[in-house]
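Attaching a single structure in structure tokens format; questions to follow.
Yeah, one chain of the complex is gone here, protein chain that is, but the others are all in their spots.
Moving on to subunit A:
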Amino acid sequence: MSVVTLHINDELVSARSDQKLLEVIREQGIDIPTLCHMEGISDLGGCRLCLVEVQGSNRLLASCVTPVQEGMSVYTHSERLVKYRRMIMELLLSERNHTCAVCVMNGHCELQYEAAKLGVDHVRYDYLSPDLPIDASHSNFTLDHNRCILCLRCVRVCDEVEGAHTLDVMGRGTNSRIITALNRPWGKCISCTKCGKCVQVCPTGALFEKGSSVGEMEKRHAFLSWILNGRERKEWHW
């Protein structure tokens, strides 16, 4: 694999030519927020939090899907980017109902963590608070649409890793919903293997194990690399 050199925040950096920008940026110890990105599943470029400025391009590029190029000059924390990240976070919080105090994930939530890190302490936009149902028909898990940020990690992990494709998306725009088995209750769905991968990758309290009370639910992302490494490299060390 050939090597390319590029500048990240004016520092000279080398990277493998098949890497994506986000990976290289994180290797440099630079903290860049993401929500829809997850190692082990395909990239979506949907949450737009990992946007970076690339010199010579008048558009902002999502670093999770942008391949590295020789001689690129990337800025990760310009004033404009930080401002936009905050605004995107505010938009996310305004879209559904993210009342942390009564959420099972309080304290372990990625959305909460990133929002706190970006310094979002209030939302300037109208809270849309749509009236959304909760699907608790599954024996082990619950799907709470009110907490969903439509990052589609669950859809991708169910399709790409578990191979069941039980979850998908219905509707468009802000009316998009995660559905199970052609919009039937999750509990009645025969394609679900009850593996729980979707629950473990969900960044918020939209998917949780039954029986967890507020602040109890903790998610274990490490299982994904364990499964994928085992499949590809036959390394089964937890």
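Quick notes
In this text, a residue touches a chain if its C-beta (ideal position, glycine included) is under 8 Å from a C-beta of that chain, and two chains touch if they have at least 3 such contacts; residues count from 1.
Keep this in mind: contacts and distances are computed from a predicted model.
The complex appears with one chain absent; UniProt names that chain "NADH dehydrogenase" among the candidates "Cytochrome c oxidase subunit 1", "NADH dehydrogenase", "Pyridine nucleotide-disulfide oxidoreductase" or "ABC transporter substrate-binding protein". Considering the full assembly, A:174 is the residue among A:73, A:174 or A:193 that touches the omitted chain. Which of A:51, A:143, A:167 or A:206 touches the hidden chain is settled by the complete complex: it is A:51.
Considering A:128, A:182 or A:222, the position touching the chain not shown turns out to be A:128 (whole complex). By the touch rule set out above, subunit A reaches the unshown chain at residues 44-48, 51, 59-60, 62, 65-67, 80, 83-84, 87-88, 91-92, 94-95, 124-126, 128, 149-150, 168-169, 171-176.
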